[in-house]
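Accompanying notes for the structure given below.
Only one protein chain is missing; all other protein chains are in place.
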Amino acid sequence: MIRVGVAGAAGYLGGELLRLLIGHPGTEVAHAVSTRFPGRRVDSVHPNLRAQTDLLFSAPDELGACDVLLTATPHKATMSLLPHLRDRAKTVIDLSGDFRDPDPAVYERYYGVPHTAPELLGAFVPGVPELFRAELAEADLISVPGCMAAAAILALRPLTGLIGPDVQIDARTGSSGSGALAGDANLHAERSGALRVFAPVRHRHEAEVARLTGLNARMTATGVEAVRGVQVVCHATGTASADERAVRRAYRESYAGEPFVRIVAHRAGTHRLPDPKLLSGSNYCDVGFAVDGDRITAIAALDNLVKGGAGAAVQCLNIRTGQPETLGLGFPGLHPV
Amino acid sequence: MIRVGVAGAAGYLGGELLRLLIGHPGTEVAHAVSTRFPGRRVDSVHPNLRAQTDLLFSAPDELGACDVLLTATPHKATMSLLPHLRDRAKTVIDLSGDFRDPDPAVYERYYGVPHTAPELLGAFVPGVPELFRAELAEADLISVPGCMAAAAILALRPLTGLIGPDVQIDARTGSSGSGALAGDANLHAERSGALRVFAPVRHRHEAEVARLTGLNARMTATGVEAVRGVQVVCHATGTASADERAVRRAYRESYAGEPFVRIVAHRAGTHRLPDPKLLSGSNYCDVGFAVDGDRITAIAALDNLVKGGAGAAVQCLNIRTGQPETLGLGFPGLHPV
Amino acid sequence: MIRVGVAGAAGYLGGELLRLLIGHPGTEVAHAVSTRFPGRRVDSVHPNLRAQTDLLFSAPDELGACDVLLTATPHKATMSLLPHLRDRAKTVIDLSGDFRDPDPAVYERYYGVPHTAPELLGAFVPGVPELFRAELAEADLISVPGCMAAAAILALRPLTGLIGPDVQIDARTGSSGSGALAGDANLHAERSGALRVFAPVRHRHEAEVARLTGLNARMTATGVEAVRGVQVVCHATGTASADERAVRRAYRESYAGEPFVRIVAHRAGTHRLPDPKLLSGSNYCDVGFAVDGDRITAIAALDNLVKGGAGAAVQCLNIRTGQPETLGLGFPGLHPV
Partner (left out) sequence: MIRVGVAGAAGYLGGELLRLLIGHPGTEVAHAVSTRFPGRRVDSVHPNLRAQTDLLFSAPDELGACDVLLTATPHKATMSLLPHLRDRAKTVIDLSGDFRDPDPAVYERYYGVPHTAPELLGAFVPGVPELFRAELAEADLISVPGCMAAAAILALRPLTGLIGPDVQIDARTGSSGSGALAGDANLHAERSGALRVFAPVRHRHEAEVARLTGLNARMTATGVEAVRGVQVVCHATGTASADERAVRRAYRESYAGEPFVRIVAHRAGTHRLPDPKLLSGSNYCDVGFAVDGDRITAIAALDNLVKGGAGAAVQCLNIRTGQPETLGLGFPGLHPV
């Protein structure tokens, strides 16, 4: 039994980690740390866990030793916190934005503040099993990419050599991505039914995509009417050889045997391209595409809290701890929903 | 031109008052008072008013004399505030819950605190034109009923003599009813798609219904997935003579000539009974019913911010100031939407 | 391995049966029958099953022998169909409305047509494990109750002796309850955001509630903005001894040890009473209540396609075939969603 600790356990990513880890046959949740609710029942904050657990939140200083520590703490706070928690566990898997790029200058450019633990940056392996499975099996520090970055990386990576360097990514996200803290912008009456272009240019996840795909990626992001779910629509220019057959072959070769990537690119049907509506609770990332002359549109969808966060983290944990990679991640999603 | 002031102008009811009064050919908004945003443009808070007005919010102490003052300030705060504002206008129309019942004991029972201006309570005329049109034409103090109460009163009042005294009201409401202040309960990710029984028994609007219908009204309230809209489904027991024909006749007689009540009770069709989905922005209250043996179900729907608040207030203002009752209230609602 | 067949497999209940049975460690889906799509891949209709199965739909006459047959075929059609399919399996579990009441007169009253297989009616055991666990362990014919009936039965049954005979049930349902066939009434633009009182009196599920609770149950039903989910709010009059403590004790005693009923009746908190929003994909029925003097409000919520249909059927199958009752039904639901 792998003993795990979760920091930031009262947030939405924290709750999703708890759901997956409590239902996981190979892990035991030893600590669920929350600065806001120490001593309270976990299911008072995450009501879907009623009858699943009697766990209480612990205060940060109660966090004891565990095999794997998962940090789902806020951006900017995590870089101060993680160095102090580093020794509590052999392996740390971070879900925040603070340890994703080895270059502190990139961090400062996109997050607006200097990085306070730059010495750790180079040690993290990206939590993308499809690209770094071997490295993850031995990694002690893992950084899970941002939800929109994860989708875009999986959509674009197979196209290397088939597209030009410039890619425009149109990302759409549900409201859970902005977290569990209430504010004017995520008040239901304001956010419901919105099509809110909250990042018309330069969404910070574009740096992650650029690094892991080698493309000149630009990302625009829009909040849509949904709680969960991310979709990216990536606009690229195909090279001369990039006809539909070549593109399909590239996706098939990239993802043959991948347990959590499905190619969804049918010629007809209501559900012929990836849609996050089908993926709530599931660890799948669906990827698809369309080709028209030299235009290539690559599309990916995932649940931002699962394959875009907690599920990816558990998949990495499984790899790192030598368990079957899909363990605890079997929920396929619902239809209709 | 009637000069009006709006207190609580930055809230959702306040914004709706501004929309209606700015578009009203017979009124001029002299003051839009907000304690939170004095000096800011009104359209920075109510973006639907862009290009409609250059008005700025004023601070409470800047409120000068006007013909009609509309107070859309919070429950419990209004009873302290209104006595100080009383002399700024000949007529005050209050949209809060603080002056709806002449009996301060009823207030204390439902609001949990003693009333601080009990001497004023008896002077208010209820802002229900369908019941108090003559009194409203001369009233200096008007209290608009709660949104769910307004719907239930219009659904039930025609049934006097046709039903027994006990009525169970099942009320449903969109999220705008809880106002523009963000909190954990109205965070989009929590509130979206909810069926939240926030008042399983004894919703405070039941007192208003009881008083204005003479029935023993009990109200349960549920928040549903919507921003605007209220619907009440009222369960009553019919007397021996209350067959469908008699019930229909009662509604027709009650509402013949009423400009803002429509009877919607068809035998077939998708839209055969009142649904607030059709009423966003409109001042209509749709009422309908079904009869099965001695069971009578009375249904009403309205937009909580219009006929359940700001629209009713403007209708009262029109009556009080001798203008055509429907002036500025012509928007019929959209379909589909 | 239990070999199962599913008739009506292309519908929404059929798809949910397939999801649960394909993910179930003790069952093998031998046949997925569809009259509309024979020969097509199951995942072309139920896209959430991509990468879960390569199963194809079979035509009705291809249905071979199996251990358990589950019929999720339409009301009125099933009573003609089931007698012909009866011999294909030792046990038949029907999810339609056609075999729920032993009295054919009740069927005719609520469904408007005479029953064509009245001789079978008395042989069915209701698919409510909480009430009929022992009988279900030996039943060869099982009839799963309607989704709203199931919720109301679980909400009300513990109150026997604590409430008077008359109960008004206010039921709310998502759009998946009306099935996978497109029509004017469930067109997205019409149905989205609706509060549609489609049964103001006498919803047919009231007969099921009456029979299994002994109450004089009346049911009103409203379509709300949701795809999945049912909630019932039941209004009853308490007897003299029915204070909050007595009511809570009754629920606790009724459901102690029940794996899929949770009591949700907290004094505070956003999620203090049952809400189907939390239950999509889960087999839980959450029940709760509030007491105010002699008013008792009992509330239940469930996923109409799971505990209100396919999940209840699988729970019955588990009981009938001697497997652990919770097998294949472990998904707890998501939050937020």
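A, B and C are the chain letters, set down in written order, and residue numbers restart from 1 in every chain.
Basically, contacts are C-beta pairs under 8 Å (C-beta built on N, C-alpha and C of every residue); 3 or more make two chains touch, one makes a residue touch a chain.
Just so it is clear, the structure is predicted and the values come from calculations on it, not from any experiment.
Where does the absent chain make contact, in terms of the chains shown?
Across the whole assembly, the hidden chain touches A, B, C.
Which one, A:L56, A:L141, A:A246 or A:A290, makes contact with the chain that was left out?
Among A:L56, A:L141, A:A246 or A:A290, only A:A290 touches the chain that is not shown.
Which residue, B:L136, B:V227 or B:A300, contacts the hidden chain when the whole complex is considered?
Touches the omitted chain: B:V227.
Touch as defined at the start, partner being the missing chain; which of B:F132, B:F198 or B:F331 qualifies?
The single option touching the absent chain is B:F331.
Touching the absent chain in the whole complex: find that residue among B:I2, B:A250, B:V264 or B:A298.
B:V264
Given the contact definition stated above, which residue among C:S176, C:T270 or C:Q315 touches the chain not shown here?
C:S176
Go through chain A and note every residue touching the omitted chain.
Its contact residues with the unshown chain are 168, 170, 172, 184-185, 189-190, 192-197, 200-202, 218, 220, 222, 224-226, 229, 231, 233, 235, 270, 273-277, 288-292, 295, 297, 299, 301, 336-337.
Can you name the residues of chain B that touch the chain not displayed here?
Output for chain B: 12, 15, 19, 23, 44, 46-52, 176, 180, 227-228, 262, 264, 269, 271, 278, 280-282, 284, 286, 330-337.
List the chain C residues touching the unshown chain?
Touching the chain left out of view, chain C contributes residues 12, 174-176, 180, 182-184, 186-193, 225, 227.
Everything below uses one rule, namely that only the chains that are shown with their structure count from here on.
Whose Cα centre is nearest the centre of all Cα atoms in view?
So the chain nearest the centre of the shown protein is C.
Counting only C-alpha atoms to place each centre, which chain is farthest from chain C?
Most remote chain from chain C, centroid-wise, comes out as B.
Write out the two chains that share the greatest number of C-beta pairs in contact.
B-C
Taking the mean of the C-alpha atoms as each chain's centre, how many Å separate chain A from chain B?
The computed centroid separation for chain A versus chain B comes out at 45 Å.
Report, in whole Å, the distance between the mean C-alpha point of chain A and the mean C-alpha point of chain C.
Distance between chain centres, rounded to whole Å: 35 Å.
Which residues belonging to chain B are in contact with no fewer than two other chains?
Each of 184, 189-190, 192-193, 225 in chain B touches at least two other chains.
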